[in-house]
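All protein chains but one are shown at their positions in the complex.
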Amino acid sequence: MKVVLRVLAGPAGALVLAFVLAAIAMLIAGVNPVDGFGALFAGSLGGRRPIAETLVQTTALLFPALGVSLAFRTGLFNIGAEGQLLMGGLFAGAVGAHFAGPGWLVIPVLLLLGMVGGGIWGGIAGWLRARFNASEIISTLMLNFIALSLAGYLVAGPLKSPLASGAETAPLLPNGWLPAFPTIGSLGFGDTRLTISILIAIATAMVLSFVFTRTVFGYELRAAGEAPEAARRSGINMPRMTLIALALSGAVAGLGGAAIVTGVLHRFNTALSPGYGYTAIAVALVGDLNPLWVCVAAFGFGILEAGGLAMQANAGVPKDAIHVIEGLIVLVLAARRYFATRAAGAPV
Amino acid sequence: MSTGVSLMLTLLFLTLIKSVPIVYAALGGVIAERAGVVNIGLEGMMTAGAFSAVVFTNLTGSPIVGLIAGVFFGAVLGFVLGFAATFFKVDQIVAGVGINLVALGGAAYGLVLIFNQPGASPQVEQLGPGQLLPQITTGETALIVLGLVCAFGLNWFIYRTPWGLRIQACGENPRAVTDAGLNPLRLRLYSVIASGALAGLGGAFLSICEVNLYSDGMTAGRGFIALAAVIFGRWTPWGATGAAVFFGFFEALQYVLQGRISWLPSDAMQALPYLAALFAIAGLVGRVRAPTADGVPY
Partner (left out) sequence: MHQHFELVGRLRVWQNIMLGREPRKGLLVDVDAARSRVAELAERNGLAIDPDALVEELPIGVQQRVELLRELEREPSVLLLDEPTAALAPAEIATLFATVVQLAKRGTAILVVTHKLQEVIDYTTRVSVMRHGKIVARYQTTQTSTDEIARAMVGGELPQVAQREATGTQPCLSVRDLSAGVDTTTVSNLSFEVSAGEIVGIAGVEGNGQTVLADAIAGMIPYTGAIELDGSENALKHRENIGIVPQDRHHEGLVLNWSIVENAILGRQNLPGIRKGALTDWNAARADAEAIIERFDVRAASADVPVRTLSGGNQQKLLVGRALLGDPRFVLAYQPTRGIDVGAAALVQSRLIEARNRGCAILLISFELDEILALADRVLVMFRGKINGSFTGAELERGKIGRLMAGLT
């Protein structure tokens, strides 16, 4: 029994569980799990193009997941990565549509604008919490919906491209597009959607990891999350920390929005995120809020996202099953602590 | 009748209609939080209620059965959250986020599986006049009345009955409940199940009473707005009901103003209820006190 509990406690347990749940979802849909998994893996890892698509999804999840991790580590429940992602994309798209110049200037500026957009959106929640003690859980959720309305209004009105039929901004000039992922040996990615944004995302994770473990700021941030009262008494200005942490968290998510605009869509519209900001919470938790493990978790979820589409097309399993599985993983992983303590023999 | 008066009447009527689902979810939020569990999963429970109500109405042809199914499946998710948050000591916020992912994904998955059409269900029979209350009342009126009954009943339950007293103690200091020889975890679990049932009822109103189908994302954050209503209403049943009506008013206002004010496009006005909720929780600086053990696992 103890061995079973210990296996369940690890991320391996989460993985096994994900497979079991996926198999059940396939059986419910009347599909042989062998066929279902075959389609899922063929669509996510079976070749150059599927792998590129998996990495595109990985990147889209990684930025908001890193933002969420930063906030959670500070003890702040930022459920608003979705809105911050959208605002980052909006800022980058709105300016990018009219910004001509050399790529070395345009791309960094657009990415920075993404951070500003997401940072403002996270910062609003931070300010409301710091100044009025308004629950960041509710404010970030409300800001998700407000971001969607605001972006929807802007792309249907003031920012709408006169040439586009749908509601979207004018396309970015090619100088603003992120370069394709570099060719490795004979393996080129020029004809896929994969760009260097995955490298930017991994670099961001490494920077965050360094900040958490080596800097005084990271130390104070973790103190604020682990023991707020002890942190306050150690001289940390908690309202200021709240504001900074939520703004930074939003900025990282916003960077992800700008990366999607400059790397994948080359314009902004509200279909930028099919809920990456919510899935990112699952990714962050599976990665134990540790930036480097979050990268691994994002890859796992990237497989699900990319493979889910193929599974729907080729095996007839609705891809929304993937989101059910993700939700169940969150529930089970949150329960993991219980199993971990039980396995260690500690009283509950 | 002048257009002004008729406009006011429309606004009043729409406010009532738009408030109902938020009222149910907010009452669900009150009972969970008074017991010490923050129910972020209200949104998912509403979704479960809305979807299952349509499925069972479609199956049986009876919106009453649909309504009961909505309550039941809301309660099932309430049980999942309650069990996770009590006996498994899962972080309540995290578990709630998980519940929302499961419910939204599950409903989308179910649409394809059951109706074989993504995005929205086919139309089903609507909760009509006389099905819940006597002939003269429409389905909507019946659920408005039922909402008021629920608010009254919850108020009475929390402040007047022994179980209400215990639930209050549970949200303030679960150890005191243990010392009194009761099990606070079980009390919390029951409260969250009731919370899910109420949210499920609110969701069912959305799908088989206000309209006659389920579409993806139809709860549109009402569960989250209900959470704001709980805070704005200071964790009391009547306070939360009032706050829910207040937010319902802004949702109604958005419909009434649509097309009437040319410089304010409808996309921007959709933000009204969310903005109202944001301002409401921010405007309460230093004047609210949540139950002491709210959100704290025991």
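Each chain gets a letter, A and B, in the order it is written, and its residues are counted from 1.
In this text, a residue touches a chain if its C-beta (ideal position, glycine included) is under 8 Å from a C-beta of that chain, and two chains touch if they have at least 3 such contacts.
None of these values were measured; they are calculated from a predicted model.
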Please work out which displayed chains the absent chain touches and list them by label.
-> A, B
Based on the whole complex, identify which of B:19, B:121, B:168 or B:270 touches the chain you can't see.
-> B:168
Sole touch to the unshown chain from A:48, A:98, A:131 or A:214: residue A:214
Since one chain isn't shown, list which residues of chain A touch it in the complete complex.
-> 214-217, 219-220, 223, 226-227, 229-235
Spell out, residue by residue, where the missing chain touches chain B.
-> 160-162, 165-166, 168-169, 172-173, 175-182, 292
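Simple rule for what comes next: only the chains that are shown with their structure count from here on.
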How many angstrom lie between the CA centroids of chain A and chain B, rounded to a whole number?
-> 28
In the complex, chain A touches chain B at residues 25, 28-29, 77, 79, 128, 131-135, 137-139, 141-146, 149-150, 152-153, 156-157, 278-279, 281-282, 285, 318, 320-331, 334-335, 337-338, 348
Contacts from chain B onto chain A in the complex sit at residues 38, 40, 80, 84, 88-91, 93-95, 97-106, 108-109, 112-113, 118, 220-221, 224-225, 227-228, 231, 265, 267-271, 274-275, 277-278, 281-286
